[in-house]
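Only a single protein chain was left out; the remaining protein chains are all shown in position.
Showing chain A:
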Amino acid sequence: MKVMDKNLGLEEVQKLEGHTDRVWNVAWNPAADGVIASCSADKTVRIWEQSSLTRSWTCKAVLEGAHTRSSVSVLRGHESEVKSVSWNASGSLLATCGRDKSVWIWEIQPEEDDEFDTIAVLTGHSEDVKMVLWHPTMDVLFSCSYDNTIKIWCSEDEDGDYNCVQTLSELNNGHSSTVWSISFNAAGDKMVTCSDDLAVKIWKTDISRMQSGEGYVPWTHVCTLSGFHDRTIYSVHWSRDGVIASGAGDDTIQLFVDSDSDSVDGPSYKLLVKKEKAHEMDVNSVQWAPDKESRLLASASDDKMVKIWKLASEP
């Protein structure tokens, strides 16, 4: 589905108030429509639900004091705070990363009462790992770091050992400062990354070759979008219908799409919408709703707000 160009804008649908400190991240429930979770420096997680009647969101739960609740599993291992978690496509593997520079992979053991076993502790980054993300269709893990690189990990041998198969650094058109976030397009053949170097970069791979079992196929740089944000870009997210959203320390949310023009140099991307003062302070996270029709975007900020936006034609 092509995104049409006419007068599109990001319209604020609702401001979700409640957190008492900066909101670091938001996530849409992949199975339940209109349910969002947000986490904050106020040490709580809030669950917000959209009423089917009024279509507006209210806070349904505030989760605090996690250790005092009866948890199902506690996964110990990291030496300092854990920054990011990611489930693989089948839900059998969980990846985590943190300030201790390591990436851990845990496997759920359904026959052992859903216990988690550590199957890998990957050290390779020389600094904090900001985010981990599994590829949407293959068990290939991506991590990005304060060391300015993106590392790609997969298990190529029969032992099932994970190794770093590629590092995207400044040497291969990578970022020149901390990489904060990664996101894949729906097909899984393209990836977008963002950084403290004020750039958004697009990468690609030959997904059919990789899926055919030929072995690992490297990712290559497609293009760099710079000059759009003037402070650290904390988050990027690629929607199912091909719109890339970015949120940054300049308080803006910006949307980019494939420019669809055939140039000799290959595909390029262009700015679709720039929302100035999307928040009063830094935008820490942007996430598109998982369905294809709604075109809703959630954002989280240092201003303690979560906001819901809709990509729609302006009147």
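The working rule: a contact is a pair of C-beta atoms (placed from the backbone, for glycine too) under 8 Å apart; a residue touches a chain by one contact, two chains touch by 3 or more; residues count from 1.
Here is the rule we go by: contacts and distances are computed from a predicted model.
Selecting from "Glyoxylate reductase/hydroxypyruvate reductase", "Integrator complex subunit 9", "Protein AE7-like 2" or "MOC2B synthase", the unshown chain of this assembly corresponds to "Protein AE7-like 2" (UniProt protein name).
When the full complex is taken into account, the listed residue touching the unshown chain is A:R231, out of A:K204, A:R231 or A:K310. Residues 41, 80-81, 83, 99, 128, 130, 146, 177-178, 196, 231-232, 249, 280-282, 303 are the ones on chain A that touch the missing chain.
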